[in-house]
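Every protein chain of the complex appears in place save one, which is left out.
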Amino acid sequence: MCGVCGVFNSESAAIYIHAGLFALQHRGREGAGIATHDGENINIKKGLGLVQTLFSDEKSLEGLEGRIAIGGNRYSTVHKYGPECTQPMTFMFEGDQQIATVHNGNITNFEQLRRELQAEKALFQTNVDSELFGVLINQTEGTTLQEKIKRSFPRLIGAYSIIIMTGNEIIGVRDPWGFRPLKLAKINDTYMLASETSAFDILKDEGTVKLEELGSVKPGGIVTINDSGVSYDSLPNTETHAKCIFEYIYFAKPDSRVNGHDISGIRKNYGAQLAREWPVQDADVVIAVPDSGNSAAIGYAQESGIKFDEGLIRNHHAGRTFIESKNDSRKRSIRRKFNPTRSVVEDKKLVVVDDSIVRGNTTERITKMLYDAGAKEVHIRIASPPITSPCYYGIDFRTHEELLVNRLGITSVEADIHKIEQHLGVDSLRYLSLKGMLEVSPQNDYCTACFTGKYPTQTAF
Amino acid sequence: MCGVCGVFNSESAAIYIHAGLFALQHRGREGAGIATHDGENINIKKGLGLVQTLFSDEKSLEGLEGRIAIGGNRYSTVHKYGPECTQPMTFMFEGDQQIATVHNGNITNFEQLRRELQAEKALFQTNVDSELFGVLINQTEGTTLQEKIKRSFPRLIGAYSIIIMTGNEIIGVRDPWGFRPLKLAKINDTYMLASETSAFDILKDEGTVKLEELGSVKPGGIVTINDSGVSYDSLPNTETHAKCIFEYIYFAKPDSRVNGHDISGIRKNYGAQLAREWPVQDADVVIAVPDSGNSAAIGYAQESGIKFDEGLIRNHHAGRTFIESKNDSRKRSIRRKFNPTRSVVEDKKLVVVDDSIVRGNTTERITKMLYDAGAKEVHIRIASPPITSPCYYGIDFRTHEELLVNRLGITSVEADIHKIEQHLGVDSLRYLSLKGMLEVSPQNDYCTACFTGKYPTQTAF
Amino acid sequence: MCGVCGVFNSESAAIYIHAGLFALQHRGREGAGIATHDGENINIKKGLGLVQTLFSDEKSLEGLEGRIAIGGNRYSTVHKYGPECTQPMTFMFEGDQQIATVHNGNITNFEQLRRELQAEKALFQTNVDSELFGVLINQTEGTTLQEKIKRSFPRLIGAYSIIIMTGNEIIGVRDPWGFRPLKLAKINDTYMLASETSAFDILKDEGTVKLEELGSVKPGGIVTINDSGVSYDSLPNTETHAKCIFEYIYFAKPDSRVNGHDISGIRKNYGAQLAREWPVQDADVVIAVPDSGNSAAIGYAQESGIKFDEGLIRNHHAGRTFIESKNDSRKRSIRRKFNPTRSVVEDKKLVVVDDSIVRGNTTERITKMLYDAGAKEVHIRIASPPITSPCYYGIDFRTHEELLVNRLGITSVEADIHKIEQHLGVDSLRYLSLKGMLEVSPQNDYCTACFTGKYPTQTAF
Partner (left out) sequence: MCGVCGVFNSESAAIYIHAGLFALQHRGREGAGIATHDGENINIKKGLGLVQTLFSDEKSLEGLEGRIAIGGNRYSTVHKYGPECTQPMTFMFEGDQQIATVHNGNITNFEQLRRELQAEKALFQTNVDSELFGVLINQTEGTTLQEKIKRSFPRLIGAYSIIIMTGNEIIGVRDPWGFRPLKLAKINDTYMLASETSAFDILKDEGTVKLEELGSVKPGGIVTINDSGVSYDSLPNTETHAKCIFEYIYFAKPDSRVNGHDISGIRKNYGAQLAREWPVQDADVVIAVPDSGNSAAIGYAQESGIKFDEGLIRNHHAGRTFIESKNDSRKRSIRRKFNPTRSVVEDKKLVVVDDSIVRGNTTERITKMLYDAGAKEVHIRIASPPITSPCYYGIDFRTHEELLVNRLGITSVEADIHKIEQHLGVDSLRYLSLKGMLEVSPQNDYCTACFTGKYPTQTAF
């Protein structure tokens, strides 16, 4: 995963990007970068680390002049990244035309397409799929960037929401499946593209601003923003949508909005549906695994009438579990991250709600913690279906083997749910049904491959 | 405020301190340090910054050998601190006897006592009150450290929970009023003193451990831990207790426990009492200012029957508001820290619960955010009484002028509550009554000077 | 300027490169990087700063596995560099063939050639001329890398000594003019290419080693080192040599060797010739501007019979004057860098020898210092001719305007030498003649464009 944003027409373009990247920090903590176009040249600063570490003061933004800017947070998935692979990337076409790109997603036919393009004499410098966009544009005939994009991007299979900056415009492109989000807004006279609406909201307080949300870039959409305003175009064949439902379940910030629905509300719907599907009789209290399970737990509590309480306290100085890159450090993170509140837990029959189970480490350790703190019964309720298949579109579970269900050799979760319960040491464990989840989701055009193994693209991975 | 801990008899003494300081990070983020005694010498590492920054890997603990260790987090209150003023401090007595000390609290007669001691030819090297402990011990006759402590510490007025490390023991001392907490536990064969129980809990997962909580060091208590086990002694005149109730309201971690009550539960009691005192008719939803108001908001919701929901999302990459040291950076922090979830807020009559109001900046800005997000009515409920008087015992509001109530020139909050409501721009604002708060607090021996102006010590500040 | 080196067949390939880059630090202090090929992949670490800062311990070399490695130091000349522009650069051809390159020099037809290549649909990602090598190879047909090099590199005009690493060989290529040096040596069973022989010498002490120098790669030479040993080939049209004589005058380390002559010896010859051309009657002492003028001053003293002494002491904690990138910091550097020894200077008629005058700042300030310290007369002797024309081949004086001679509006240095003397405030100033310099240089195929304005290549700059 990554977070991307772009700004057109602001005296404070780099500062806007900085704020946006800060609001999108949860989408990628391994590196960040900002590029601006000052009319003549692209200026760029990027590196490894958090936004607030890399860009810690006004001085750190020096040199990033210009009214147009883009930026990205990077979250390592497929590739090993060094500083040279962080975003933005730059490319030069037709003499001195410099562009910069930031990309959120994962191209599944990268290797194959790279070979095809190399056969056409295209030059790659790294093994990062984000290079594909520049290469394809360069390789393709056309009088405008948009024309080249429309001709060449259909060769890409997989997830991409990218923003391209030139000397006089920013262009947002979203893959035809719409895997990753891409939002547009107008902030006073400035246009901004970003992965999530929280990147717009953070700007409300940088002075007196008028924020007008202009909705999502559609799957396959190409939005161009320049001095003439906003114009829309589209890639061909954008019928089959496959928006990543895991954005709702886990990835997006709860205060971000999709079609006017905020993520927090969607998650509460999941929790409520979960309560209808899998009630726990005579439970004393519903608690969340904070913060990932907060919204769903509130939804579960509201629907079930069981009181919601805080049974686990999170130490926010420890990083986000899911986002670390080594399994080992994930374990230590859990130890340092949660502590039960005994008064809520002791002698209680608990409903413990979390958003999802990937590897199962967090659930297992938290269960142990709760029993140690005196819980009478622990009933885990997961506000999404069992994950059985890897994600090739940018979420960080990429192998069959790492998934809890597969680690236990389970083919039917329904039939063998007790095996998981036994492994985790819980009184009961239930997952939200896929059908139920989709019923309460705001739309119906999602990628659910991680639950079903039915991938919306035909690539052999 | 500061966090302190000490360990006796562990192969991993420095690692235990490291984990403890991590769990106590919320008590002080400006500096940290660890000292160990290896039988011959004291080894010490300290600096400015967070625990996980200063001690980021195993290598950073190299040189900290020994089975006895102490450590402290520092939170700048009265004094300007450079690295030379971080804790632990070391002192040498009677030839080669080296001791190290860590201190949580604030000595109110520091200046006067320093002058007295200087008149007795005592030498001070900095203007940090933590030096007093070493100076008093050095200045006093006695055959044991404990004897010197008992003879000299009665000269101290104010808040101190300190841990002293020698070559063969650790000694915990708590001021006669008991302003700041100090807890004892046994973890397998190791004894540990710490500001809060969460510092013990974090060790549960560092291998298979048996944790036995041994309660609080009593106000005026002197606890000595050495190869003979634990022995208790006391300073004279420890009748008048004045435990800081602000530890419950705001400072302590919610998962920490006091006499078996966890802080989260106490805060829920405050919230419930607040609901009884100040109900809001026909409110749609109770939301918290996260995370400070979380527990009280849940208590309010449970008591009132109004549903609890998450109306504000906090970006945890921004620091803790209260703990920053400049007013200006506090403002910017608020902007970056919170964002409303529109679905919860829009067209709703909101009850917004927070733990306390000090300067009022956070409340004012959050109110504005909520109205901007479409809130119909905003009713602020504060789970503690109005703060009208500065704290001289270690909490960071030290002047009359900075407090909201005083800034508005209000002498009777009850009579002039509408002035505060008007200033903050809210539909209503109500505070928990002092009487109500004390009724639902676990004990009745608290310092409430910040609400009443009645200071438990006689010092002219 | 830059320093480059490459290693073939060593268990310690990255360590060898590290030592080599350290020995070549004087050739570029703005950035450094190391790439290794482990048989499957290229591993790379690079960044901004000194070698010993970037690669400060063994841990910093972790991940750089492989028996083949290259590395480079970067010295900013034409382009503004960010970390993404440091060396080595990587490229991918024909599926998975990864290569890495390091480059010392400056391609003068970069802009024009880039446009031509872009017209052929080549893709550039930055505005660093070092990308040209990868692009040309990719753009060119051929069954081997060497074949592609021979076909495409003749399009390059300017200075380049580059080393290319593949999965099974390193290839060194030197431009047909031979502007920049490139040396080969065998160290036990390992082959090493490097800008200067001092990069070989430093390895003598890394255990028991046998060092066999294999001379320079010839102008236009292509040397390939793989499991079959060393093989030589050549670019076409390598008749017109134009080796940079400024390498001898200033840039190379004095202990480096050219055709068996060490640079120190060549500089002493210049100093001796200078003494013959421009003696100073009755001078008391010859002093050097350390360290740039050391060798020439010794040569002058030996030839003239005037005693050599140390009249200026250099503070080595201040950086190398010439190598900083802003004129302003250069001035401050001079203040902090030199101090006269009064006993040598006071009441003395001084001959002050330096290697060259570019902007004149150092000379002017040193002269003032010497008079302040009591010098009776200051006679500056410069061991190279007046610099009147910019260098486009990699030395850092790139504009006509910055050169002292041009700043003073002088067209004939010979006729107007008193103007320079007056400007610098010296008793006399004399330069070594071009003729004299060439007579005592080891060969006769040099680029002297900076003295004559006659550039060996036809590019319009």
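Per-chain residue numbering starts at 1, and chain names A, B and C are given in the order in which the chains are listed.
Simple rule for what comes next: contacts are C-beta pairs under 8 Å (C-beta built on N, C-alpha and C of every residue); 3 or more make two chains touch, one makes a residue touch a chain.
Because the structure is a prediction, the values reported are computed rather than measured.
Although it is not drawn here, the omitted chain touches the following shown chains in the complete assembly: B, C. For the chain left out of this panel, the touching residue among C:30, C:129, C:247 or C:262 is C:262.
When the full complex is taken into account, the listed residue touching the unshown chain is C:302, out of C:140, C:302 or C:406. The chain that is not drawn here is touched, among residues C:276, C:336 or C:418, by C:336. By the touch criterion stated above, the residues of subunit B touching the omitted chain are 44-47, 82-84, 89-95, 98, 114-115, 118, 121-127, 134-135, 138-139. The omitted chain makes contact with subunit C at the following residues, 19, 22-23, 25, 50-52, 198, 201-202, 204-206, 253-255, 257, 260-262, 264-265, 268, 291, 294-295, 298, 301-302, 307-310, 313, 315-317, 335-336, 339-344, 365, 369, 372.
The criterion applied here is as follows: only the chains that are shown with their structure count from here on.
If you draw each protein chain as a dot and join the dots that touch, you get a simple line with two loose ends.
With angles rounded to a multiple of 5, the C-alpha fit of subunit A against subunit B returns 180 degrees of rotation.
Chain centres here are Cα averages; for subunit A and subunit B they lie 36 Å apart.
Subunit A and subunit C have Cα centroids separated by 48 Å.
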